[in-house]
Each structure stands twice: as C-alpha cells, then as structure tokens.
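Below are the structure tokens for one structure; questions will follow.
With one protein chain withheld, the remaining protein chains of the complex are depicted in position.
Moving on to chain A:
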Amino acid sequence: MEIVVASSVAVLTAGGVYLILRLRTFPVILGLALLSYAVNIFLFASGRLATGLPPVLLRYGDASYTDPLPQALVLTAIVISFGMTAVLVIVALGAFLESGTDRIDIAPPKGDADPRESHR
C-alpha cells in the first residue's frame, strides 16, 4: 500500500507542478487542484498507514488504532482548498472577461506599457 500512496502523491505533485508552470489560468487551476489532492493524500499518510483499524481506541477490543488527527487535518484542508479553488475560478473568470487574456505572468505581456490605468 505504501508504494501506491507514495507514487500517487508523486505523480499528482509532478502533474500539478507541470500544469502550474503553463502560466495559463485553466491549466494552473487544474494544477493547483492536483497539488491539493497530492497534499491531502500526503497529510493522510502522515499519521502512518493502517488497514482496517478504527480511528478511535476501542475500550474492549484490539488496542491498535489509526491516528485520527491526520483525518481531521485532511478534512479541514479539503474544505479550505475547495473554497480557495472556487474563489480562484471566479477571479480568473473575471480577469479573463475584463482583459481578454488568460495568461498569468509576472509582468503583463505588453511589457511595461503605461501604468496609468492601474489606479482605480
């Protein structure tokens, strides 16, 4: 199981990083989604992998249990990354409709044209 979890984290991360480097909004959004899946699986695995064990200590049963904290962390992280992705989709859509381009560059592609319009 370890090899499956580890390689899925690796593949998702690699795909996510590749897509983020495309510098266009749609691939970047997909890339960030892949990265957040990768980090969720990674967080989930950070409490050791165990099969068929309850996340709480049973009073009379087997003393072994799986760590519940990473599951709580993953739950929070999923909600947050989901909300963030939704915000990014909306803002990216707004930026695309305003400017007609979907590029995400550090400097605007037209070079350092006049910065006059930028204030309000």
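Just so it is clear, contacts are C-beta pairs under 8 Å (C-beta built on N, C-alpha and C of every residue); 3 or more make two chains touch, one makes a residue touch a chain; residues count from 1.
Quick note on the criterion: contacts and distances are computed from a predicted model.
J.: Name the chain not shown, per its UniProt record: "Binding-protein-dependent transport systems inner membrane component", "Methylaspartate mutase sigma subunit", "Putative monovalent cation/H antiporter subunit D" or "Ech hydrogenase-like complex small subunit [Ni-Fe]"?
T.: "Putative monovalent cation/H antiporter subunit D"
J.: Tell me, which residues in chain A touch the chain that this view leaves out?
T.: Considering the whole complex, chain A reaches the absent chain at 16, 20, 25, 28, 32, 35-36, 38-40, 42-43, 45-48, 69-70, 73, 76-77, 80-81, 83-85, 87-88, 91-92, 94-95, 98-99, 104-108, 112, 114-120.
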